[in-house]
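Structure in structure tokens, see below.
All protein chains but one are shown in place.
Each chain carries a letter (A and B) given by its place in the written order, and its residues are counted from 1.
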Amino acid sequence: MTIMTNINRRSFLKSSAGAATSLGLIGAGGKAFASDETIRIASLLDLSGGLDALGKPMQDAITFAVEEINAAGGLLGKQIELVTYDTQSDMRLYPQYAQQAVMKDKVAAAFGGITSASREVMRPVFRRLNTLYFYNTQYEGGVCDRNIFCTGITPAQKQSKHVPYAMNKWGKKIYTLAADYNYGQITADWTRKYCMDNGGQIVGQDFFPLDVTNFGSTIQKIQEAKPDFIYTVLVGGAHQSFYRQWAAAGMNTRIPLASTTMTIGGEQKFLAPEETNGILLCFNYFEELDTPANKAFLERFHKRFGADYPYVTELAMATYQSVYLWAEGVKKAGTAERMPVIEALESGISLDLPSGKFSIDPQTHHVIMDINIGQIQDRKINILESYPQQHSLDTSAVCDLKKNPDDNTMYVIKV
Amino acid sequence: MTAACNGTGGIVAAVIIGLALLVVVPLVVDPIFLIELTSYVILAILALSLGLIWGYGGILCFGQSAFFGIGAYAYAIAVINMGDSTIPLILSIVVPALFAALLGYFLFYARITDVYFGVITLTVTLILYKLMGTTSGSAYTIGNAAIGGYNGIPAIPPLNLPGSPTTFLSLDGLFYAAGLTLLAVYVGLRLMLKSRFGQVVVAIRENERRAELLGYDARFYKLAAFTIGGGIAGLAGCLFANWGMFISPDVFGLAQSAQVIIWVIVGGTGTLLGPIVGCFLVQWIATQLGTQQVLNANLVLGTILIGFVLLVPKGITPTVLDLIERTCQRRSYAKPLVEKRSVS
Partner (left out) sequence: MDLLVVLSIEALRAVASLALISVGLAIIFGMMRVINLAHGEFLMLGGYAAIVATKAGINIWVSTLILAPLVVAIIGIIIERTVIRFLYGRPRDTMLATWGLSLFLVGITTTIFGNTTEGISAPAGSLQVGNYYIAAYSLIIVLIAIAVFAAIWAVFRFTRYGLIARSTMQNPEMAAALGVNPPAVYAATFGIGAGLAGLAGGVMAPITGIVPTIGAAYVAKAFITVIGGGPAVLAGTVSASVLFGAIDQIITYLSTPVIGEVALLAAAVILLRFMPQGVTGSFFRRAS
């Protein structure tokens, strides 16, 4: 009954995980050894709460990927079993469910987390419990940890193209509106950097907590500052009221918008067309991409989820593709065990997927991918420009997992 | 009733039962459930703090979670800067106690009636929630600790042996630490309520004017009880930060404040055992609800709260104790039941 021990939490959790198997677990019961016939993976996404618009398409995408792989014979002769956790947009549930997924469900890999906050809460848990983790959301860059693969797009891939493109199109004065947490703050910094690098000027910058719905006074401030365009990094359901209020004030036809987050929850489908027309976007994936791989994917996807499925978002596609990356790693390693799979993935796996060529960068565990710029018109996106195979240069500037495999840092890049 | 009811015998019995539970429970429950149970124990300390100021002080505080959150943040910020956890632990009690003293001074000395007191404490909690939510920029850093706004503070170092920052409290150690703290707070409050100070606090709850005419300054006694309650809630917050190794502004949210009230009213006001019972019961139900998707947790908690106010306004513990008392008086063999009464 030692109360203070020198063993740290990691070895405690290991030993208690061992004890858990021998005791049998509440709820999971005898299923604890089911991994003999199946390979389990976990999905931890917000399927309810303020971020559900982002989480639901991601969940559909991971379900679809697992079904496809299983229908094609599974992995290493086993079926994949998906364990789903709804984190309910509640930060406290992330570490709890992450622990449960590993200790109770014994998953081989975990996929999920939407906000950077949720990733930073779960990442240490998975690292400590030796469970491979895929984070599939566009984010601010800088995560350097051998246990995680980030398939989302980072500022050096995105803002470096998006901001100059918009400045060429509309002018050099930018007003930034961003969500008030690390993603919004850091993305706003990157926007400032690429704006300055191209001789522009930030004439205003406002941050909003995720529950702010009233943008009335902000809209006055913007008119006073007279920017050439607005760059929005707004996140979640409450922030959609900005686009409504902006259009209600008649500003939608006067000052153009560029957004790094619009459409990641399929917002263009439920906001009125005049509220989103003309917004300039930049992503790896748009449903409108005109490639044979994407067309074939959409046909299969719509067969499964219905022809009227709202929109396959960037985040959903990254989630879908991350499962294929992982599966490729498992095949190559010949096992679902963590370290062999990481090594297999680090060998530079590259796949042709619906969003184009998708290759893992072994140095950063991020993905080299195509970048597309598009503009919303009547709930559809017209693709204006494409930049093939962009590297996550922001992260590779600070992170080298080949040289320094034990690195475990979230680098905040000084801009 | 017998001496065991109200005397020191009851406290001794409580200590023995509490220690026995501490030894037995980890041996019989599943390790994952033990982690869950540890959180119940920590939250029960928070419930006790409200049980004191509401049940005995008659102060309707709707913002008890504010002190809980301040304690957690004080610990997190201090321990990240200092490494050694001894001073942060003390700060997690002192800072919320001071905050409670300041707020209480403002309100008790204005002689604000209890209903307004409830609304104002709730408002203060919401202010903290909103303020903490805006601190995500890099400007909001205290020493090495970024407050993190909506993200909260991740990777909070656990408690360590005083002077030896490398000897950490393990997760099963935390169960014992939390259990012993709960027991110590419970016993401490029992003793305090038996003291002259405690009796005056209860007298003021019963009849504030009469107590004042007897020469006691009701404002001072209420303020003192409120401050002690704030400190205890802060201590619970510190343990909670240890448990999750993470703290975010959610601790100041409306849901958290509502939960504390529900524990106390379900368990029963006017006893110290009641809030503990209520906390374990409601948290257990909430956990069960969290794992199924059919019934919404808010729906069930709301129904429980309405049901208790309308049907069992005294809460479980006093109602059960009344029943037992009545039964045993009728049958007049009180011995084993009296033992139970004594733990209340």
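Throughout what follows, a contact is a pair of C-beta atoms (placed from the backbone, for glycine too) under 8 Å apart; a residue touches a chain by one contact, two chains touch by 3 or more.
Keep in mind it's a predicted model, so treat the numbers as computed, not measured.
Remark: the absent chain touches shown chains A, B in the intact complex.
In the complete assembly, the contact with the undisplayed chain comes from B:123, out of B:8, B:81 or B:123. Mapped onto chain A, the interface with the missing chain covers residues 48-50, 52-53, 88-89, 180, 206-209, 211-221, 223-224, 236-238, 240-241, 244-245, 247-251, 254, 272, 275.
Annotation for chain B: contacts to the undisplayed chain at residues 60, 106-107, 110-116, 118-120, 122-124, 126-127, 130-131, 133-134, 253-254, 258, 261-262, 265, 295-307, 309-310, 313.
Methods note: only the chains that are shown with their structure count from here on.
Separating the CA-averaged centres of chain A and chain B is a span of 38 Å. Chain A contributes residues 1-9, 12-13, 16, 19-20, 23, 25-27, 86, 90-93, 95, 99-100, 103-104, 115-117, 120-121, 124, 180-182, 184-185, 207, 209-211, 412 to its touches with chain B in the complex.
Those residues of chain B that touch chain A in the complex are listed here as 23, 30-33, 35, 130, 133-134, 136-138, 148-152, 154-155, 158, 160-161, 166-173, 176-177, 244-246, 248, 250, 290-291, 293.
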